[in-house]
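All protein chains of the complex are present and in place, except for one that has been dropped.
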Amino acid sequence: MNQTPSKKLLFISRHAPYGSSIAKDALDAVLASSAYDQQLSLLFMDDGVFQLLANQSSDGIGQKSFSAILPVLPLYEINSIYVHYESLLKRQITINELVIDSVQIIDSAAICSLLAEQDQLLSF
Amino acid sequence: MSTLHTINKSPFAHATLASCLQVCSKQDGILLLEDGVFGALISAPCAEEITTLIEAGLKVYALADDVNARGLQEKIRRDIHITDYNGFVQLSIEHNCVQSWY
Partner (left out) sequence: MIFSLAIYAPPYTSQASDSAYRFALALLENDHTLYRVFFYQDGVHTASSLSTPPQDEIRYTQNWQTLAQQHKIDLVVCIAAALKRGLLNQQEASRYDKPAFNLAEGFEISGLGQLVDAAVMSDRLITFGG
(Lines give C-alpha, C1' and ligand atoms only; values in the text may rest on other atoms or scores of the structure.)
Protein backbone atom coordinates (compact mmCIF):
# COMPACT_ATOMS: atom_id res chain seq x y z
CA MET A 1 0.00 0.00 0.00
CA ASN A 2 2.72 2.55 0.80
CA GLN A 3 6.45 2.88 1.37
CA THR A 4 6.22 5.06 4.47
CA PRO A 5 7.43 3.63 7.80
CA SER A 6 4.62 2.26 9.95
CA LYS A 7 2.92 4.74 12.24
CA LYS A 8 1.66 4.47 15.78
CA LEU A 9 -2.12 4.79 15.56
CA LEU A 10 -4.18 4.96 18.75
CA PHE A 11 -7.92 4.47 18.51
CA ILE A 12 -9.73 6.11 21.42
CA SER A 13 -13.20 4.72 22.10
CA ARG A 14 -15.16 6.76 24.61
CA HIS A 15 -18.82 6.00 23.94
CA ALA A 16 -21.11 3.41 25.44
CA PRO A 17 -22.24 0.53 23.23
CA TYR A 18 -25.70 0.34 21.63
CA GLY A 19 -27.14 3.80 22.43
CA SER A 20 -25.32 5.28 19.46
CA SER A 21 -23.39 3.68 16.63
CA ILE A 22 -20.12 5.38 17.58
CA ALA A 23 -18.73 2.47 19.60
CA LYS A 24 -19.47 -0.08 16.87
CA ASP A 25 -18.15 2.26 14.19
CA ALA A 26 -14.92 2.60 16.18
CA LEU A 27 -14.53 -1.18 16.35
CA ASP A 28 -15.14 -1.52 12.63
CA ALA A 29 -12.40 1.05 12.00
CA VAL A 30 -10.03 -0.81 14.32
CA LEU A 31 -10.68 -4.10 12.53
CA ALA A 32 -10.24 -2.46 9.11
CA SER A 33 -6.89 -1.02 10.18
CA SER A 34 -5.35 -4.38 10.95
CA ALA A 35 -4.74 -4.93 7.23
CA TYR A 36 -2.44 -1.90 6.99
CA ASP A 37 0.62 -3.07 8.87
CA GLN A 38 0.72 -0.16 11.31
CA GLN A 39 1.40 -0.13 15.06
CA LEU A 40 -2.15 -0.18 16.39
CA SER A 41 -3.43 0.39 19.89
CA LEU A 42 -6.90 0.81 21.29
CA LEU A 43 -7.92 2.73 24.40
CA PHE A 44 -11.28 2.43 26.12
CA MET A 45 -12.19 5.30 28.41
CA ASP A 46 -15.24 7.15 29.79
CA ASP A 47 -18.41 5.25 28.82
CA GLY A 48 -16.33 3.27 26.34
CA VAL A 49 -15.37 0.92 29.18
CA PHE A 50 -18.97 -0.35 29.22
CA GLN A 51 -18.24 -2.04 25.89
CA LEU A 52 -16.02 -4.50 27.75
CA LEU A 53 -18.59 -5.88 30.17
CA ALA A 54 -19.16 -9.63 29.88
CA ASN A 55 -22.65 -11.15 29.62
CA GLN A 56 -24.10 -8.64 27.19
CA SER A 57 -27.23 -10.09 25.54
CA SER A 58 -28.20 -7.66 22.83
CA ASP A 59 -30.68 -9.77 20.81
CA GLY A 60 -33.58 -7.93 22.40
CA ILE A 61 -32.44 -4.65 20.86
CA GLY A 62 -31.50 -6.09 17.48
CA GLN A 63 -27.78 -5.36 17.66
CA LYS A 64 -24.65 -7.50 17.62
CA SER A 65 -23.19 -8.07 21.06
CA PHE A 66 -19.90 -6.44 21.99
CA SER A 67 -19.20 -9.36 24.32
CA ALA A 68 -19.06 -11.53 21.19
CA ILE A 69 -17.00 -9.13 19.03
CA LEU A 70 -14.37 -7.84 21.44
CA PRO A 71 -12.65 -11.15 22.31
CA VAL A 72 -11.45 -11.42 18.69
CA LEU A 73 -9.54 -8.14 18.88
CA PRO A 74 -6.30 -9.69 20.15
CA LEU A 75 -6.26 -11.81 16.97
CA TYR A 76 -6.26 -8.70 14.78
CA GLU A 77 -2.71 -7.36 15.15
CA ILE A 78 -3.77 -4.80 17.76
CA ASN A 79 -0.55 -4.24 19.73
CA SER A 80 -2.18 -3.19 22.93
CA ILE A 81 -5.63 -2.74 24.35
CA TYR A 82 -5.76 -0.22 27.17
CA VAL A 83 -8.55 0.53 29.61
CA HIS A 84 -8.70 3.71 31.69
CA TYR A 85 -8.54 2.87 35.37
CA GLU A 86 -10.41 5.94 36.60
CA SER A 87 -13.25 5.31 34.11
CA LEU A 88 -13.65 1.77 35.51
CA LEU A 89 -13.51 3.03 39.08
CA LYS A 90 -16.13 5.73 38.52
CA ARG A 91 -18.46 3.10 37.05
CA GLN A 92 -17.56 0.51 39.72
CA ILE A 93 -16.45 -2.06 37.17
CA THR A 94 -13.83 -4.56 38.25
CA ILE A 95 -11.31 -6.26 35.99
CA ASN A 96 -12.90 -9.69 36.39
CA GLU A 97 -16.10 -8.34 34.83
CA LEU A 98 -14.32 -7.58 31.56
CA VAL A 99 -14.77 -9.81 28.53
CA ILE A 100 -11.10 -9.59 27.43
CA ASP A 101 -8.44 -10.48 29.99
CA SER A 102 -5.42 -9.35 27.95
CA VAL A 103 -6.06 -5.64 28.49
CA GLN A 104 -3.76 -3.20 30.26
CA ILE A 105 -5.46 -1.09 32.89
CA ILE A 106 -3.76 2.32 32.94
CA ASP A 107 -4.37 5.49 34.89
CA SER A 108 -4.79 9.07 33.67
CA ALA A 109 -1.09 9.89 33.97
CA ALA A 110 -0.22 6.86 31.85
CA ILE A 111 -2.79 7.90 29.24
CA CYS A 112 -1.14 11.30 29.15
CA SER A 113 2.14 9.58 28.24
CA LEU A 114 0.43 7.20 25.84
CA LEU A 115 -1.04 10.05 23.81
CA ALA A 116 2.38 11.69 23.59
CA GLU A 117 3.84 8.56 21.95
CA GLN A 118 1.39 8.40 19.05
CA ASP A 119 1.65 9.54 15.45
CA GLN A 120 -2.10 9.79 14.96
CA LEU A 121 -5.16 9.63 17.20
CA LEU A 122 -8.42 8.27 15.81
CA SER A 123 -11.14 9.73 18.00
CA PHE A 124 -14.38 7.89 18.59
CA MET B 1 5.43 15.16 21.88
CA SER B 2 2.22 17.04 22.65
CA THR B 3 -1.45 16.81 21.81
CA LEU B 4 -4.03 19.38 20.76
CA HIS B 5 -7.39 18.53 22.33
CA THR B 6 -10.55 19.89 20.70
CA ILE B 7 -13.72 20.14 22.76
CA ASN B 8 -17.06 20.91 21.15
CA LYS B 9 -19.49 20.20 23.98
CA SER B 10 -20.62 22.45 26.79
CA PRO B 11 -19.20 21.35 30.17
CA PHE B 12 -22.52 22.31 31.73
CA ALA B 13 -24.16 19.45 29.83
CA HIS B 14 -21.36 16.96 29.07
CA ALA B 15 -18.39 15.47 30.85
CA THR B 16 -16.03 15.67 27.85
CA LEU B 17 -14.05 18.67 29.10
CA ALA B 18 -13.63 17.05 32.52
CA SER B 19 -12.41 13.84 30.88
CA CYS B 20 -9.98 15.74 28.71
CA LEU B 21 -8.53 17.60 31.68
CA GLN B 22 -7.87 14.27 33.41
CA VAL B 23 -5.49 13.12 30.70
CA CYS B 24 -4.05 16.43 29.52
CA SER B 25 -0.41 17.30 29.97
CA LYS B 26 0.88 20.82 30.60
CA GLN B 27 2.63 20.71 27.19
CA ASP B 28 -0.69 20.12 25.45
CA GLY B 29 -3.17 22.64 24.09
CA ILE B 30 -6.93 22.72 24.38
CA LEU B 31 -9.10 24.34 21.72
CA LEU B 32 -12.69 25.06 22.69
CA LEU B 33 -15.00 25.33 19.70
CA GLU B 34 -18.72 25.13 18.94
CA ASP B 35 -20.55 24.62 22.25
CA GLY B 36 -17.18 23.88 23.85
CA VAL B 37 -16.59 27.62 24.19
CA PHE B 38 -18.92 27.60 27.21
CA GLY B 39 -15.95 25.94 28.92
CA ALA B 40 -14.15 29.28 28.67
CA LEU B 41 -16.57 30.96 31.06
CA ILE B 42 -15.45 31.80 34.58
CA SER B 43 -18.61 30.03 35.76
CA ALA B 44 -17.88 26.80 33.87
CA PRO B 45 -17.59 23.45 35.67
CA CYS B 46 -13.89 22.44 35.78
CA ALA B 47 -12.89 26.12 36.04
CA GLU B 48 -10.54 25.32 38.93
CA GLU B 49 -8.97 22.37 37.14
CA ILE B 50 -8.41 24.60 34.10
CA THR B 51 -6.75 27.25 36.30
CA THR B 52 -4.39 24.67 37.81
CA LEU B 53 -3.36 23.36 34.41
CA ILE B 54 -2.96 26.83 32.89
CA GLU B 55 -0.73 27.82 35.80
CA ALA B 56 1.36 24.70 35.08
CA GLY B 57 1.79 25.67 31.43
CA LEU B 58 -1.27 24.36 29.54
CA LYS B 59 -2.53 26.74 26.83
CA VAL B 60 -6.28 26.96 26.32
CA TYR B 61 -7.88 28.61 23.30
CA ALA B 62 -11.44 29.48 22.27
CA LEU B 63 -12.56 29.94 18.69
CA ALA B 64 -13.61 33.57 18.12
CA ASP B 65 -16.49 32.88 15.73
CA ASP B 66 -18.09 30.52 18.24
CA VAL B 67 -17.52 32.91 21.18
CA ASN B 68 -19.07 35.79 19.24
CA ALA B 69 -21.98 33.74 17.94
CA ARG B 70 -22.96 32.90 21.51
CA GLY B 71 -22.54 36.45 22.85
CA LEU B 72 -19.74 35.48 25.22
CA GLN B 73 -17.22 38.16 24.21
CA GLU B 74 -17.16 39.86 27.64
CA LYS B 75 -17.47 36.66 29.66
CA ILE B 76 -14.41 34.65 28.60
CA ARG B 77 -11.66 34.05 31.17
CA ARG B 78 -8.67 36.32 30.60
CA ASP B 79 -6.24 33.42 30.71
CA ILE B 80 -7.90 31.78 27.68
CA HIS B 81 -6.69 32.94 24.27
CA ILE B 82 -9.19 33.81 21.56
CA THR B 83 -8.14 32.47 18.19
CA ASP B 84 -9.50 31.88 14.70
CA TYR B 85 -9.38 29.08 12.12
CA ASN B 86 -5.92 30.13 10.99
CA GLY B 87 -4.89 29.78 14.62
CA PHE B 88 -6.60 26.37 14.78
CA VAL B 89 -4.56 25.24 11.77
CA GLN B 90 -1.37 26.54 13.37
CA LEU B 91 -2.12 24.79 16.66
CA SER B 92 -2.68 21.50 14.88
CA ILE B 93 0.78 21.85 13.37
CA GLU B 94 2.51 22.87 16.60
CA HIS B 95 1.21 19.79 18.40
CA ASN B 96 1.91 16.27 17.16
CA CYS B 97 -1.60 14.86 17.26
CA VAL B 98 -5.14 16.06 17.60
CA GLN B 99 -7.63 14.34 19.91
CA SER B 100 -11.26 15.30 19.29
CA TRP B 101 -13.50 14.98 22.33
CA TYR B 102 -17.09 14.89 21.03
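Chains: A and B, in written order; residue numbering restarts at 1 for each.
Quick note on the criterion: a contact is a pair of C-beta atoms (placed from the backbone, for glycine too) under 8 Å apart; a residue touches a chain by one contact, two chains touch by 3 or more.
Every value quoted in this text rests on a predicted model; they were computed, and no experiment measured them.
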*Out of A:Gln38, A:Gln56 or A:Ser87, which is the one that touches the chain we can't see?*
A:Gln38
_Which residue of A:Ala16, A:Ala29, A:Leu53 or A:Ile69 touches the chain not shown here_ = A:Ala29
*asked:* I need the residue numbers on subunit B that touch the omitted chain, in ascending order.
replied: 6, 8, 33-35, 65, 84-86, 88-90, 92-93, 97-98, 100, 102
*In the full complex, which bits of subunit A touch the chain not displayed? Write them out.*
1-2, 4, 7, 9, 21-22, 25, 28-29, 32-33, 35-36, 38, 120-124
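Just so it is clear, only the chains that are shown with their structure count from here on.
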*Let me have the rounded angstrom distance from the C-alpha centre of subunit A over to the C-alpha centre of subunit B, please.*
25
*Over in the complex, which subunit B residues touch subunit A? Could you list them?*
1-3, 15, 19, 22-25, 27, 96-102
*Can you list the subunit A residues touching subunit B in their complex?*
12, 14, 45-46, 84, 86, 108, 111-112, 115-121, 123
